[in-house]
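A short worksheet on the structure shown next.
All protein chains of the complex are present and in place, except for one that has been dropped.
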Amino acid sequence: MSITYLEAIREAQARALREDPRVFIYGQDVGAFGGAFKATKNLQKEFPGRVLDAPISEDAIVGLAVGAAIEGLRPIIEMQFADFSTVGFNQIVNQAATLFWRTQVVCPITVRLPFGGTSGSGPFHSQCIEAIYAHYPGVIVVTPATVEDAYSMLLAAVATNDPVIFCEHKFLYYHLKAEKLPSEALPIGKARIAREGRDLTIVTYSAMVHEALAAATELATEGWEIEVVDLRSVKPLDTDTIIASVARTGRLLCVGEAWPWGGVTAEVIARVTAEGYGLLDAPPQRLNAKDTPVPYHPNLWAAHRPTSRSVAAAARNLLRT
Amino acid sequence: MSITYLEAIREAQARALREDPRVFIYGQDVGAFGGAFKATKNLQKEFPGRVLDAPISEDAIVGLAVGAAIEGLRPIIEMQFADFSTVGFNQIVNQAATLFWRTQVVCPITVRLPFGGTSGSGPFHSQCIEAIYAHYPGVIVVTPATVEDAYSMLLAAVATNDPVIFCEHKFLYYHLKAEKLPSEALPIGKARIAREGRDLTIVTYSAMVHEALAAATELATEGWEIEVVDLRSVKPLDTDTIIASVARTGRLLCVGEAWPWGGVTAEVIARVTAEGYGLLDAPPQRLNAKDTPVPYHPNLWAAHRPTSRSVAAAARNLLRT
Amino acid sequence: MLQTVSEPRTIGAAQLAAYRFMLRARLLDDKFAALYRAGKIHGGVFLGRGQEALSAAIGVSLKKTDVFAPLIRDAAGRLAFGETILDAVRTYLGSALGPMRGRDGNVHRGRPQDGCLPMISHLGAMISVVNGVLFARRMKGVTGLVGAACLGEGATSTGSFHEALNQAAVEKLPLVLVVANNQYAYSTPNDRQFACADLADKAVGYGVEAHSVVGNDLAACLDVVSHAVARARAGHGPQLIVANLLRLCGHGEHDDAGYIVPELKNSPLGRDCLKLAEEFLLQEKIADRAQLAVWRSEAIREIEDAVAQVQREPLPDPFAENWTALSTENLAEGRE
Partner (left out) sequence: MLQTVSEPRTIGAAQLAAYRFMLRARLLDDKFAALYRAGKIHGGVFLGRGQEALSAAIGVSLKKTDVFAPLIRDAAGRLAFGETILDAVRTYLGSALGPMRGRDGNVHRGRPQDGCLPMISHLGAMISVVNGVLFARRMKGVTGLVGAACLGEGATSTGSFHEALNQAAVEKLPLVLVVANNQYAYSTPNDRQFACADLADKAVGYGVEAHSVVGNDLAACLDVVSHAVARARAGHGPQLIVANLLRLCGHGEHDDAGYIVPELKNSPLGRDCLKLAEEFLLQEKIADRAQLAVWRSEAIREIEDAVAQVQREPLPDPFAENWTALSTENLAEGRE
C-alpha cells in the first residue's frame, strides 16, 4: 500500500471526525463532491451532517467557524484555493486571531489552504501567502512538506486551541507518496533535519524542501554535504534547530516559493543574524520567487519559482564565498 | 504660518485636484464632511463632483478605482482606517496589483491608509499593515514620516503610474508641524538620513522615525552619535542608502511599529546581511511591536510599541556588543 | 415581506421593564459622555441616544441562553440581555478587572461564554459569527434558541452583511438581524448608501422574513422584535428587522453631527424615544412623575457607584501582562 500527500490529508480529517465529535468540515464543494481536490472524498457519506457545502462566501465561512469554535466545536475550513482566502482574510486575522487575546475564549479553527504553484495554474491559483498570515499575532501557520507531516500536523492542528493556517501544497498532492501513515510525529513548532550535511544549511519549507533535497543530491556528486532543514511550521519558527544547524555548517541559504519582499526567508535570516551571528562564515543568502504574480505559462513559471537547479546554483555561489 | 502633517495631506490632494483633471477622491465620509480626520476638508466644495462619499464597501471602493484607472483617471481612495482595508485587500493585491503585469494597462491608484497606533485606539484602529501590502508584487508602499514627505510623496503617489499604498500615520496628524510646504523633494524610493552619526545606524520609518530621533538625542548626552535613516518608502526599499550608512557606523538597529514576524525590519536585515555583511561590527538587531493585537489601554499600548526609551535601550545594548 | 402591524398596545410589564433599561442606558451613556468631556476616557465614545427603544426591545426579547451581538449603540440592549453596568464602566475606564482587561475598550466589550459577543470594528463581521454559534448549537442538538445581531443601515453595504445573511438563510438559522436605519452612517446620508426604497425590501432576495418598525416607538419595537424573535425561535428561519429612527447625537462624542438636516430632526423620527416612553407611562398611569424621578436617581446612583468603584480598581500593568495572543503558550513567539 502507498498513500499520497492528498490522501493523508483526507485520512487525517476522517480520523479527526471519527475520534472527536466536535469536528466538522465546511467549505465549497466539500460535501458529496468531496472537494475540488478530493481531499474530503466520501467524508460526507461517512459522517452525515458533519461535512457541509458552503456558499461562495469566504468571509462568512470563516465567521461561522469562529462562532462554532466559541461554542466549543472544532471546525475545519477548506478554502478552495489559498488565493481565495484573501476575501476571508479579515475574519481570519481580525476575528479569529484576536478572539482568545481579547476574551480568553479559545478559537480552535483549522483553515486548510491548498496553496503553491503548479504548472499552468497562473496568478490566482498558485499563490504562497503564508507570510501574510504569519505576520499577524494570534495564528499558527504550518507548511507540511511530507506525507507524514500532512497527516500528523493536520491532526495536531485540529487538536490545537488556536487558529491554525494549514498550508497544504498542491504540487505535492498526487506525486508525493509514503508507505504508510505515521504513528508518531514531531510537534508543531519543531523543525526537522531533512538531510544532514556539514558544508551549508538550506532552510526551507513545503514543496521547496524537495527542490532543496534534489539540489543537495546534485551537490553531493560535487563533493558538498548540504544540510536541509524543513521548517514544518513557519510560525512559530524553530530558531533553535536552525541555529544549531548553522553552527555546524557556517553557511545559510533560505529558500522560499513566496515573493521576495518580507516573508519566511527574511524572518529566518533576521533571527539567525541576531542570535547566531558569529556562527556564519559567509553572508546568509535568500532565494525566493520573482517579484511578479505567478505566471501561467510553464516556461515562465519554471523560471519564476526556485527549482533544484536554481537552488543548487545559489548554494554553489554561497559555498564559494 | 505652520502646517500639520494632516494639513499637508489635504493640501497635496487639493493641489492634485487642481492641477490634474483626472484626479478624484472616493471614500467614506470624504465629501461634505471632509473625512473622519478632516483630510479632505472643503475639497468637495472646492471641486464639485470630484470628491465623493462611498458606501461602506471597501471591496467595491477599490474595484471602482481600478476601473476608473483603466479609463485613465487617477483615483485617490481614502480608507477610513488602514485596519478596514483588510476587507478591500483582495481588490488591492489581486486586482490593482496585477493589472499592469497582466495587460500592460497602467493602474495609477493611490490608496490612503490612515494607520498606526494612537493612545486608546485599540486592536482595530491602530494597525501597521504595510508589510502585507509590500509582500505582494505590483504595489508601491510609502510611509512618510514628515510633513514635507506627507505632502510631496502624496503628490508623487498620485503621479505614479502604479498602485501606491500611502501609509499616513495618525499619530503624526496633528502634532507634527512644519513651517511651510516643500517645493522640492526626494523621489519615492530614496531613503533620507534624518540624523547623521557614526556609532550606530537606526533604520526606521513613519512615526518611529521620531522615536528614533528622540532616542538619538538622549544617547548623544551619553556621547553616542546615532545615525537615523528614514526609509520613506518600504517598497521599494533603498538598500543602497542603508548599506552606505551601515558602512559608516558598523552597527544596525531596525525599528518598526508593526508586528515582529516578517515585515520591514526583517527585510532590511536580510538585505543588509546579504549585501553588506562585512560592514557589520555586531549582529544586526530589530525592535518591533509585541506579537499581540494592539492593546487599547495606554498603559499597555505604551509597552506594546517601541518608544524612544526602548529604542535607546536597544541601541545601548547593541553599542555595547 | 411579512406585514407586521403593531397589535393594540398592551399596557404592562414588558414596556415598563424595557423603559427602565432604556433609562439606565441613557444615563450610562450620559455619564460616559461626561467622562469623555472630562478627558477621563481613552478612545471613542459612541452613544445609543435615540435608539434605546429598539435596542432595549431586542434585549428583553432574548433569553439568557440566546446569543447576542450588539453594536456601538446598544447599551440598552446589553443591559436588558444581562450585561452589568460594572462591565460597561470597567471597559470604558480600562479597568484590569473588566471583561476585556484593558486589552480592548469601550464598545468592544462582551463575554462570549455568556452569549454576548464582543464586536470587532469591521462592520458586518459579527453576523456570521452569530451564525456559527447557532449552527454549533444545532449540531449539538440544542434547540429553541435564537441569535440577534445589531447593525446600522450603513453596514448593510458591506459584503460581510450579505454573505452572512445569505448563509443564515441557506442554513435556516434562527438569526434575528436588526438594522437600525438612523439615516446616517457617520456623516453619510442614506442616498449615498443605498438606492432601494426600504431596506426591508432586501429580505425577499435572501428568502427571509422581514419586519419594519418605527424605531422610536417602544411599544411597536417590543411588538415587532418579540414577534420576529418568536418566529425565529419557532423555526421560521432568519428574520430581518428594519427600524426607522434618528441618532440624536454625534457619530461619536467627538462629532457634533452638524450634517443632520433639520427636516429630519423636526420630523417624527426626531422625537426622543425615551421621552415618548415616559409620556406613555405617565399617560397610561403606569407610573407617575415621582416614580420616574426615583428610578432615575436610583440609576444615577448605581452608575456613580460603579464609576467610583472602578476608579479605585487597578489599571492594566504592562509588566504583569501576558504578552501573547495564543492560548497554546508553548507555541507563542517573542515573549520575554
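Letters are used for the chains, namely A, B and C, taken in the order the chains are written, and counting of residues starts over at 1 for each.
Definition applied: a contact is a pair of C-beta atoms (placed from the backbone, for glycine too) under 8 Å apart; a residue touches a chain by one contact, two chains touch by 3 or more.
Since this is a predicted model, take the numbers as computed values, not measurements.
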Missing chain: touched chains present in the view: A, B, C
Absent-chain contact - pick from A:Ser121, A:Ser152, A:Ser206 or A:Gln285: A:Ser121
Residue touching the undisplayed chain, where the options are B:Gln44, B:Thr98 or B:Thr241: B:Thr98
Of B:Gln28, B:Gln44 or B:Thr160, the residue in touch with the unshown chain: B:Thr160
Contact set of chain C toward the excluded chain (per top definition): 157-163, 166, 169-170, 172, 191-197, 199, 201-208, 237
Contact set of chain B toward the excluded chain (per top definition): 24, 49-50, 54-55, 57-73, 75, 87, 90-91, 94-95, 97-106, 137-138, 140, 160-162, 188-189, 235-237
Chain A residues touching the omitted chain (full complex): 28-29, 31-33, 36, 53-57, 59, 81, 83-84, 86-87, 119-125, 260-261, 290-293, 295-300, 302-304
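The definition used in the following text is that only the chains that are shown with their structure count from here on.
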Chain-level touch network, classified as line, ring, star, complete or other: complete
Reference chain B; chain at largest CA-centroid distance: C
Chain nearest the global centroid, as defined over all protein CA atoms shown: B
Chain centre separation (chain A, chain B; CA means) in Å: 30
Chain centre separation in whole Å, for chain C relative to chain B (CA means): 36
Where chain A touches two or more other chains at once, by residue number: 59, 87, 90, 94, 97-98, 101-102, 137-138, 235, 237
Multi-chain contact sites of chain C, meaning residues that touch two or more partners: 100, 103-104, 108, 120, 122, 159-160, 324-325, 332-333
